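I have a structure I would like to understand better, so I am pasting it below and will then ask my questions one at a time.
All protein chains of the complex are present and in place, except for one that has been dropped.
For clarity, chains are labelled A and B in written order, and residue numbers in each chain start from 1.
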Amino acid sequence: MSGYYSQIIIITGINILLAMGLNLITGYTGQLSLGHATFMGIGAYTSSLLTKAGLPFYISLLAGVLIASLFGLAIGMPTLRLRGDYLAIATLGFGEIVRTFLNNLSITGGPNGIRAIPLKTDLTTVIILTAVCFYLLYRLQSSRLGKVMRAIGQDEIASEATGVNSSYYKIMAFVIGAGLAGMAGGLYAHYFRYINPANFTFNKSIEILCMVVLGGLGNPFGPVVGGVIISILPEALRNISPVVSQYRMVLYGVILIVMMIIRPQGILGGNGLFINANRKGNFKIFRSVKGAVKNADS
Amino acid sequence: MRILKGSKLTMKFGGLKAVNSVDFHLDNGEILSLIGPNGAGKTTLFNLLTGIYTPTEGNIYMDEKDITGSKPYSIASMGITRTFQNIRLFSDMSVEDNIMMGLHSRIGAPFLGSIIPTPSSIKANRFAKERLDWVLNYLGLYSLRKEKAKNLPYGLQRRLEIGRAIAPEPEVLLLDEPAAGMNPQETNELMGLIHDLRNKGITILLIEHDMKLVMGISDRVMVLNYGEKIADGKPEEVKQNPEVIKAYLG
Partner (left out) sequence: MFFDQLINSLTLGSTYALIALGYTMVYGILQLINFAHGEIYMTGAFIGLIMVSYFHLPFYIAFIIAMAGSAALGVCVEKIAYKPLRESPRLTLLISAIGMSIFLQNSALIIAGPAARPFSKNIDYSSFTIGSIHISMLQITIIAVSILMMLGLHFLIMRTKIGKAMRATSYDQSAAKLMGIDIDNVISATFALGSALGAAAGVLIGLYFNSVDPMMGAMPGLKGFIAAVVGGIGNIPGAVLGGLLLGGAEVFGTIYLSSYKDAIAFTLLIVILLLKPSGLMGSTVREKV
C-alpha cells in the first residue's frame, strides 16, 4: 500500500483509539472531558523517552498506557466532586498545566519536544491494536458494566439509589479512556518520530470531542464512524485550501453547534441504529458479526 | 422490632428548615404512610433516609446501627430502596435493563467478568436472569421488556420504577407518591400491589396525597407540617387529630 494511504489509515486508527476512550468517559458516564489530548501527550512522551532510553517498543508503549491511566486516575479522583461544567474546565486546566510543564521541563525538551524517536509504528500494529481495543471495549460496553456506566450518565442520583457507587465507575471510565489515549499517543510518537507540546493541545482535545459527537455519544460504533470522517476530512479539505488547519477548526466549531441542535445523538444515534437487540448470554466470547451489531446497544 | 429509626432529624436549606427535629421510626413489616401538605418536608425526609442528603442534625439507624452520612449506594446495598416523586428511570434503556440496574446491589458489575466469562459472573448472570423474569412477570411487564422506558405510558413507568426498587429483594421500600397521576383503576391495582409486597415481607414507607389510599392501606400514619412532626398513630386517630385537620384545612 502506498505511503500516503497507509499514513491516512494509521492516523485514522490512532484517532479511533482516542475517540473510543473519550466516548467511554463522555458518552457513557457523561463526564465532559476537555483534556483528552493531554492523556495522549503523556503516553507519547512517556513511551518516546523510554524507547530512546533503549527499552523495547512494546514495553514503552505499555508504560505510556499505564502512566496515562495513572494521570486519568489522578485527574478523575479529585474532580469527581465537580458538576459537569466545572469538570470540563478542570480537565481543560489540567491540560494547560501539563502543557506548561512540557514546555518548561528539560527532560521533555521544552517547546522543541523530542526528536528522532525510533520508527516503530506500522500499519499492521495500528490495525491490530485498534481492532483488539475496539473488541474489548465493545464487550465491556455491551456488558452490564457498560450499562451501569450509561445509567450513571443518564441519571447519577437514580443509579446511586440502585446501589451503584458512581464515583468508582466514573474513575474507571477515566482510567480506561486515558489509557487508550496513552496508547494512541505512543503509536503517534513512534510513527511521526517527532513530538512537541503543540501536538497535544486543547484544539486536539476538541477534535477528539468532535469525532465522538459526530459518530454518536454513547454508541460503541460512534468513535469509528466519527474517527474515520474527521481523519479523512483534512485530506478532502487540503484540495480546497492551503490554510487547512484554521478552516478545519472553524468546521469543528460548526459541527459541534449544528450537531447539538439538529442531532445531538450523532450520526449513528446514541442508541438509534442498534435498537431491538435480542441478546442472549452476555459472555459468549465469539459471536457472529451480525449478532454483534444487533446487540451493540441494547 | 425497629428496622429504621431517625432521631431529631433536621435538614436546613439556607435559612429554611425543611425537616425540623423529627423523630421517626419504622417497624418491621408495617406499612407507614407519611402525609402532609405540599412542601411539608416529606420528600426531604426520604432523601435523608436514603443518604441523598446528610442531615444537618440528628442520626439515622438501621437495625440499631448508626448509618448517618452513609452514601446512597451503600444504603441501597443495605436493603433500603426507593422510588422518586418525579419518576427517575433510565429513560433511554429498556424495561429489562432498568430492572437489571435495580439488581446492581446484589450482583455488581465487575470489570473482568464484563470482558470474559468468569465462574462468578456466570453465577451472577443466572441469578439476575431469574430475578429479572420474576419481577417482569410479577408486575405484568414481561411483554414490554424490550421497550424503552421512556416509551411506556405514565402508569407503567411508575410500575417499572417499583420493579427496579423491588428487584434486589429489599427489606425496606420507600415509595414517594406512587399514585400521582394514576387513574382510579390503576390506583386500586397499586393498593393491591403494596399490600402484596408487605405480605412478601417488605416493610413499606409511603408518601401519598390520596387519602383514600392512605387510610385504607396504612398500619400507621405520620403527619409532617412545615418540617415538623405533628401527629403519628393509627389512621383513625390521625384523622381525628385537630392539628392535622387544621394543617390540611388552614
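Keep this in mind: a contact is a pair of C-beta atoms (placed from the backbone, for glycine too) under 8 Å apart; a residue touches a chain by one contact, two chains touch by 3 or more.
Note that the coordinates shown come from a computational prediction; the quantities given were computed from them, not determined experimentally.
Novice: So which of A:Leu50, A:Ile67, A:Val213 or A:Ile267 would be touching the chain we can't see?
Specialist: Hidden-chain contact among the options goes to A:Val213.
Novice: Just one of A:Tyr5, A:Tyr86, A:Tyr135 or A:Tyr194 touches the chain that is missing; which is it?
Specialist: Of these options, the touching residue for the absent chain is A:Tyr86.
Novice: Can you name the residues of subunit B that touch the chain not displayed here?
Specialist: 13-14, 43, 47, 52-53, 84
Novice: If the missing chain were put back, which residues of subunit A would it touch?
Specialist: With respect to the unshown chain, the touching residues of subunit A are 26, 30, 32, 34, 78-79, 81-86, 88-90, 92-94, 96-97, 100-101, 103-104, 157, 202-203, 206, 209, 213, 243, 246-247, 249-250, 252-257, 260-261, 264.
The definition used in the following text is that only the chains that are shown with their structure count from here on.
Novice: Roughly how far is subunit A from subunit B, centre to centre by C-alpha average, rounded to an integer in Å?
Specialist: 39
Novice: Within the complex, which stretch of subunit A touches subunit B?
Specialist: Against subunit B, subunit A makes touches at 136, 139-140, 143-148, 150-151, 154-155, 157-166, 169, 172, 270-271, 275-278, 281-285, 298.
Novice: Where on subunit B is subunit A touching in the complex?
Specialist: 50, 52, 71-74, 76-77, 81-82, 84, 88-94, 97, 100-102, 104-107, 109-111, 113-117, 121-122, 125, 128, 146, 148, 164, 168
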